[in-house]
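Omission of a single protein chain aside, the complex is shown with its protein chains in their original locations.
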Amino acid sequence: MGNSIGKLFTLTTFGESHGIAIGGIIDGCPAGIELNFEAIQHELDRRKPGQSKITTQRKEPDTVEFLSGIYDGKTTGTSIGFQIQNTNQRSKDYNHNTDVYRPSHADYTYAKKYGIRDHRGGGRSSARETANWIVGGAIAKQFLKGIEINAFTSSVGHIEMPTHLLDFNKDSIEKNIVRCPDTQTAAKMIELIEKIKKSGDTIGGVITCVIQNVPLGLGEPVFEKLHAELGKAMLSLNAVKGFEYGSGFAGTKLKGSEHNDLFNADGSTKTNLSGGIQGGISNGMDIYFRVAFKPVATIMQKQETIDADGKLVEMQGKGRHDPCVVPRAVPIVEALSALVLADLTLQNKARQ
Amino acid sequence: MGNSIGKLFTLTTFGESHGIAIGGIIDGCPAGIELNFEAIQHELDRRKPGQSKITTQRKEPDTVEFLSGIYDGKTTGTSIGFQIQNTNQRSKDYNHNTDVYRPSHADYTYAKKYGIRDHRGGGRSSARETANWIVGGAIAKQFLKGIEINAFTSSVGHIEMPTHLLDFNKDSIEKNIVRCPDTQTAAKMIELIEKIKKSGDTIGGVITCVIQNVPLGLGEPVFEKLHAELGKAMLSLNAVKGFEYGSGFAGTKLKGSEHNDLFNADGSTKTNLSGGIQGGISNGMDIYFRVAFKPVATIMQKQETIDADGKLVEMQGKGRHDPCVVPRAVPIVEALSALVLADLTLQNKARQ
Amino acid sequence: MGNSIGKLFTLTTFGESHGIAIGGIIDGCPAGIELNFEAIQHELDRRKPGQSKITTQRKEPDTVEFLSGIYDGKTTGTSIGFQIQNTNQRSKDYNHNTDVYRPSHADYTYAKKYGIRDHRGGGRSSARETANWIVGGAIAKQFLKGIEINAFTSSVGHIEMPTHLLDFNKDSIEKNIVRCPDTQTAAKMIELIEKIKKSGDTIGGVITCVIQNVPLGLGEPVFEKLHAELGKAMLSLNAVKGFEYGSGFAGTKLKGSEHNDLFNADGSTKTNLSGGIQGGISNGMDIYFRVAFKPVATIMQKQETIDADGKLVEMQGKGRHDPCVVPRAVPIVEALSALVLADLTLQNKARQ
Partner (left out) sequence: MGNSIGKLFTLTTFGESHGIAIGGIIDGCPAGIELNFEAIQHELDRRKPGQSKITTQRKEPDTVEFLSGIYDGKTTGTSIGFQIQNTNQRSKDYNHNTDVYRPSHADYTYAKKYGIRDHRGGGRSSARETANWIVGGAIAKQFLKGIEINAFTSSVGHIEMPTHLLDFNKDSIEKNIVRCPDTQTAAKMIELIEKIKKSGDTIGGVITCVIQNVPLGLGEPVFEKLHAELGKAMLSLNAVKGFEYGSGFAGTKLKGSEHNDLFNADGSTKTNLSGGIQGGISNGMDIYFRVAFKPVATIMQKQETIDADGKLVEMQGKGRHDPCVVPRAVPIVEALSALVLADLTLQNKARQ
């Protein structure tokens, strides 16, 4: 189980990195939305491998094919089936893994939980799955007209963007390959990733996401709070180790008198440590949160590990992997945000 | 919506802080579990207000009454209904709030989302709801025999427990009123909270939770990952602003060669930066995570705010509130963990 | 599991016939609905035992107490908790059943499935549960302003109401104790039930339900068709053995040229063998369906049966039971219909 996200705007997915295709079904998308297919493909291109010198050099065209639910370019209200062919699998890159469990990967847990696993490229645990989310999220974005979602790389290793969270130039995000809106920081990040890559190692980082023009009222009171749904979605993303919104962990050091967001007469707040959400419900201010990514587990260095018989063996990563997932994860964070917002928008609409 | 948690072991709840009662329904608990009712009440007592000088002085006996699903002291497999009477509501403490939106509370968002709100004590947004979770979690814990869940206060404001996450004395947790297993740190935390309280202010903090003896295989691959479900549950808790597990945000600064957990021959790992979860599935190692709590929004100082007409008014907290929610939230974090683990245990069992 | 109905307008319930109380939680009811509490109690009175000479003589006041989700007489949008005390349990009526499995009851299957059972009055399998549905349905009805739901007894044993399904006088339904709108048929039905009762036996029957003023568009295309949701709800009702809508089983004998409902220019249809539903979606015409009830299994005659050890024993019903459940089931069929329609109304609203 666990291959679905959303309750009213749902995405259910399938696919292993080295199978024939990956794909999904979007159920619950309202009818009559005129789709911009180029915009969908554009999002896939932002995620796809091989897009720059700091990403994996695998080439996957990642072209989405829609199979149903669309007529005359518009959604019909029925389920939207889609698939993305797997065209560049070099499964033999993984032959050495057949019985070897890679450290800090899902190989061991999958093998033990299911008693069987598709060892090629991580199978279902591969981040290739996230291409499906991009498709779902791109359609959700088109449904959510008016709401603006921008994610960006705010730190790589120890290099952090100095500016305040909400004070970024959104037009600068796509101007560099690391997707950090601060040009100077971006240069340092790229330099670090190249250095890390040369050494056969990998590095983690943080993505910040800012959501603007959110209508008041999204989110449900107790167990479907807006930030809880966002957090769950982000924690579903491969390599994510943490999520914080608004003041986050730093806010734990503040006093109430410092932390409270005082109101303006129009209901907006003078500060926004709440991160645009109060009691689990959007208050109309900007939503922002941060997502922590660990370094990629596949490194091009020798590591000792075990095989299926518990024998210690030496292994070295062979495939074509990212030295840092963060730049490619930026559009994925946006896609997941869009899926969550679309779902809670429908839920809110149902009762008004 | 949003008043349920869990798919196979579900808890659905109701109740406002100043209504007649709060309560819930546990659905999916297996039959034949001999319940220890004292243990359930003990957990409620750990959460209840008035338990020490650093908590609110409200007195709520918080006695749970079971209405169904139990026969001869054992669960029958049918739904378990329960309620907890509200006995110590001083609704008049809230008369001054009728039309006033407290800063950084849910008053404004509830009023705007629903067009109506029960203003007494925060209504449904009150943390009184968490007493329901304690009941559900206490039963989940008894179902999860063998798995050990221990949460504790690891920081209050700037005061942090120095010891390593997993290196704590679990018998010391309940030895002090702040629930920090390090006696010296605990003393400093208590001192800080008392000082904060005297100034009519509040302070945030962090709870760490460690789960031991977890069987391998809990968690589903993509959208119901074990840590994503834990994260969602924690983010449902009032005042929580962040969640991280394993290496968390600090892990983003590490290299893959530093972060990877190398295997021992038996499948255990030499290090545990993964936090006991790989690919969303428990690997048998200890699970640990950290939860960030903001300072309580109700302070005993004058604040400017607005009323329902958008008029600026001055207000001052009157009720009996916690200067720091963290000590009382420790058993709640454990209860939510138990609910998540019970649910994923059933899901795992279904397919074996 | 299985103690919830509905996806967006949900009712989750608990309670055994001989426990302290039964009750439930309604989640998803929109805010701001001004509740008519007398109307809710009126529906409970229509269901309650002891209401006439042809029902069980048990006396249960069945007073509902609301615990949350209502403020100033209006729904607040949060979960509505309620309970109904069990006041007239004569559990000793069931002492003879401790280890005896009553024929065609749920005793045997519950005992074997769960390994434990509350034998008093059928425990969770008792139709006492349906009082909870009445409460949920009564609130759903008030939400569904404008839609009119009328059920009635259309047959008891071999006595069938002669008139056409949709050609009934709704004001006559409550004029007699068997709830058949045709006075002459009603008299015969009552006579039959009294005769059956005198012989210590029971008898089955059929309820017809007609729903008018249903807006076009309720129901989802494939697996949440309006009639499938109605059918599932009806088949959840104790003693129900069948469900048919529109032309039903009789329609299987017709030719397409006889069965097709031709359109009028305004989209209404000249005939209505479709029963107001086409492709699983309401078309604005009257919805009607029929529900089959078997005779009550508890009879006041000696029957041979087995006990928990598989020993053959003789037993005779002792409690106070209905000779025919159909008259009391009429308001339950309406309540379940209202719950289904409320749920699908919200789902439809979400996407418009």
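For reference, chains read A, B and C in written order, and residue numbers begin at 1 within each chain.
One rule holds for everything that comes next: a residue touches a chain if its C-beta (ideal position, glycine included) is under 8 Å from a C-beta of that chain, and two chains touch if they have at least 3 such contacts.
Owing to the predicted nature of the structure, the values given are computational and were not obtained by experimental measurement.
Per the touch definition above, the residue from B:28, B:137, B:295 or B:327 contacting the chain not shown is B:28. Interface note: of C:49, C:231 or C:327, the residue touching the hidden chain in the full complex is C:231.
Even with one chain removed from view, chain C keeps its contact list with that chain: residues 1-5, 13, 101, 103-106, 108-110, 112-113, 124-125, 129, 155, 157-158, 196, 201-206, 216-217, 219-225, 227-229, 231-233, 235-236, 241-249, 251-267, 269, 273-275, 278-283, 290, 292-299, 301, 303-306, 310-312, 347-348.
By the touch definition given at the top, chain A reaches the unshown chain through residues 1-4, 8, 10, 12-16, 19-25, 27-28, 31-32, 65, 67-69, 71-72, 74, 76-81, 83, 113-118, 123-124. Residues of chain B in contact with the chain left out of this view: 7-8, 28, 30-31, 77-79, 221-222, 346-347, 349-352.
Methods note: only the chains that are shown with their structure count from here on.
Central chain by Cα centroid: B, whose mean Cα position is closest to the mean of all protein Cα atoms. Relative orientation of chain B with respect to chain C corresponds to a rotation of 180°, obtained by superposing CA atoms and rounded to a multiple of 5. Each chain gets a centre from the mean of its Cα atoms; for chain B and chain C, those two points are 39 Å apart. Chain centres here are Cα means. That of chain A falls 27 Å from that of chain B.
Residues of chain A in contact with two or more other chains: 221-222, 347.
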